[in-house]
Structures are given as structure tokens and as C-alpha cells.
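Left out: one protein chain. Kept in place: all the others.
Here is chain A:
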């Protein structure tokens, strides 16, 4: 059944009751191993369960096959004891109970931001499978189709949004919030924002809600510090979250100003910074701001301290004359402060962890290793966490450079082909440096967003906003028609990668073009 966020506390209490009435008291948490939002939500849930002395087991999973395999290992199909299983950022888009053949004694609590929710969950009778649905969900409950037993058709589709309800659960269920709760929530929300799973208005609303939490928490922290001032004053050595109004220039404090501008999504798509003309345009913008070359090409730490405030003051007036949108260059968000010199905007933190999560899976570096390392990145106060975070930042910079350079080159070479509503790029035609590093869905998604926006800019049209993806089923049909389904390679909870043989690409593209044309004519995808 679909569960309103307001009833989450009731569910939690039921899980607590189960603990006392069951022989099997351990709580199982499946967490999607692919985005920062999942990691942060998992940490928050783990923290809540820890307060009630739960034995927990967190299992990172990449796709439904992983969930199925683990359920089989744990023998969840035949368990006779009541068992609670949480699914973080996975499980909502498919019938997990049937897929994993779960026993009726297993209570599934699904907290997933992927949409659409499998309509089979929209039945009141099923009290053992609970899908949490936020009150401000972009796909509200009344828009979901009713489930009928005859209705066995799967709804597959692209992802949409958004945050989960842990924050609500935490504030209602637990008076005492841990230091890291705000940190984790703001990173989760920032992740959704960066990957364009929420629109700016929704992000602003959640950010404002979070601001109140952060302000209140910081005030309590200050009071605590006053009390501790005669003691060992440990509070100063805890990471704190601070509200900032800055620039949306990735890794500005860990790169050069020039590089941050060149590989910024908005600047790159608008100026076409993969071309010499675009690079000169950025130089011109910076010279208009009276920032000398030796300053903007020096690392941030070597840059004159007056440059950054000057940039923040002058940039809003100057960008308009260059056709840039100030709203897309400013960043209202949060920053992590630790000790005296460590400051990391949530945006950079999320990008670094996403880069770590997007590394290729190999026998030496298993998905579990990647999950653990990404999890460590959330704690820069530890030695390992700091080392891995630094690694993640470098990789994120590399990804940003490759996307702009190689994606831009593909556009210039007219390798992005298609028509309005359906554009495609044959990845075999572009040569990423260390290309195997860029095959993870999260990296490809960034490339797709970049190509969409850059292409729209070149075509002088508005980039389409992906509200829902009506082409998932037609895509499968087209693959089937071309006989290309045998090359299936990788799937996650919100995307699938298919490898199509070279000689089938043209036929597949023609098939998809026909589907899109029919969609544009009839308003619905037409399938054979």
C-alpha cells in the first residue's frame, strides 16, 4: 500500500513491536548503490535504528537481480519469523515481493525517489508492503492508476525526482538529532538538485525548510560550546553545516577560477567552451571583471584573497551582458566546515561522491568496495575519508572536463543526430580518455544532460524538461524488433544500459524515429 509520510512514525513503531515479538530481530536495509541521496538516507535510517538498539544489516545493491540474490541467500522466501526490510532508493518501480518471492512474514518498507511507482502497490489490502509517498510528491497518489489483478503490465520508465521522507521521520520520531542529520539531508537534497531530478522551485522549498533546522542546530551547538569552554572544547572539532550564498562554480576552492568557469555546465553550454572561441569568451568575461590572467589561472589558494569577493560582487551585473543567466550561476545552499580550514560546499561534496560511485566495477573493485569508499567520503573528519574525498574530487574534475571536451567535440562533429524530441549519440564514435571510466549510468546521465542543453543552445531552442519518459516500452520494443536484446549489459534502479551491435544501430535508430514521430503526431507512443 502507499503510505503517506505522516504515517511513517506509525510504521517505525510497528517495526519496533516486531522486534519484541519475533525471533529474528535484525533489520535488513537494501540501499541503492548509485547515488549520494541513497547513502545519506541510509546513514540517517541507520542512526535512527541505532538509537533503539537494533541490529542492522546494510546491503548495497545495484539492481533487482542483486536484491533477488541476497533474498535467496538470506532465505527470505521461507522465513517463519516476522522480519522488517527497508529499501532505500530502490524497490518502488517493480514488484519486489513477487520478484524476490518473499514470504508474507517479511514487512517491506520502501522509501524510494524513483518514479513511476509500480501501480501494484496502490492497493490498501497489502499491509506488508509499504511504499512511502511524500505529501508534495510530483506524482501524487490520486494520479496513480488503480491496480487490478488483470493488470499485469509493467510500467517501466525513466526517473524523475526526489527526496525521501527520512527527514520527516526523524523530526517526528526523534527529538534529539545527531550532528550529521542536517549534513546528510542537505547532501541528499543537493544530489537531487544537481542531477536535475527536482526543479529549482522544489529545491528552494526544501532548502528553506532545511535552513531552519541548520540554524536551530547551530544555535544549540554554540550554546554547548559556551558550556564547554572551560573543558576540552570538543565541539569545534565537529563538522558543522553552514548556510552559504556563493557561486555555482564546481570545485572553485580546489581548482582555478578559469577551469571552474570553463567546465561549469551553464557557461560551457552557453559559450561552447570546448571551442577556442568559447575559451576566449571566458577570458574576455574575466578580463571584463578586472581579474588578471595570473590570478584566474592560479589555483584558488594562490589567488589574491580579494578576487573571490570581487567576483561575487561584480559577476551578477556582468554576466547579463554576456548572455548568461545569473540565477544559474549562483548557489544558495550549504557548506561543510571542519576545524579551521576545511570548507566544502554540498554541491562539490555530492559531485565528488557521485564520481566515486560512478567508477567502473571490476573484479578487483567490487560494487561493495565502491559503496564502502563512497560511504567513507561522507566523513572527511577521518583520515581515510579525507583521502578518498580528495580522490573523488579529482575524479569529478576529470569527469567534468571530459564531458565538456568530448561531448562538445561530438556536437561540433555533428555526431549527435536525430530530430526534435529524439537525439542520439553513438558512444562508439567518441573517445573518452580512459573511456571505460565513463560507462556508469550516472556519468552517462551527466553527458546526456550536457548534450541536451548544449544542443538546445546551438539550435536556439529551449531544452526539454524530462517530466516522464514515455519511450521506455517503445525502446524495448525497438530493441526487440532489431534483434538487439541479446546485448543487455547493465541495469540500475533508474536506468538500463544496452549494448547494440554496430550493424543494428541504424535499424534501431530508424525504429525509434518512427516511434517518436508517431508520438508527436498522436500524443502517445505507438507500438506494434
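The rule is simple: a residue touches a chain if its C-beta (ideal position, glycine included) is under 8 Å from a C-beta of that chain, and two chains touch if they have at least 3 such contacts; residues count from 1.
Definition applied: contacts and distances are computed from a predicted model.
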**Study point:** Chain not displayed: protein name in its UniProt record ("GINS subunit domain-containing protein", "Heat shock protein 14", "E2 ubiquitin-conjugating enzyme" or "DNA excision repair protein ERCC-8")
**Key:** "GINS subunit domain-containing protein"
Exercise for review: Check each of A:95, A:369 or A:394 against the chain that is not shown and name the one that touches it.
Suggested key: A:369
Study note, to complete from the structure: Considering the complete complex, of A:46, A:95, A:283 or A:332, the missing chain is touched by A:46
Point to revise | Where the missing chain touches chain A, by residue | key: 22-26, 43, 46-47, 49-50, 53-60, 70, 73-75, 81, 180, 366-369, 371-372, 375-376, 378-379, 381-382, 384-385
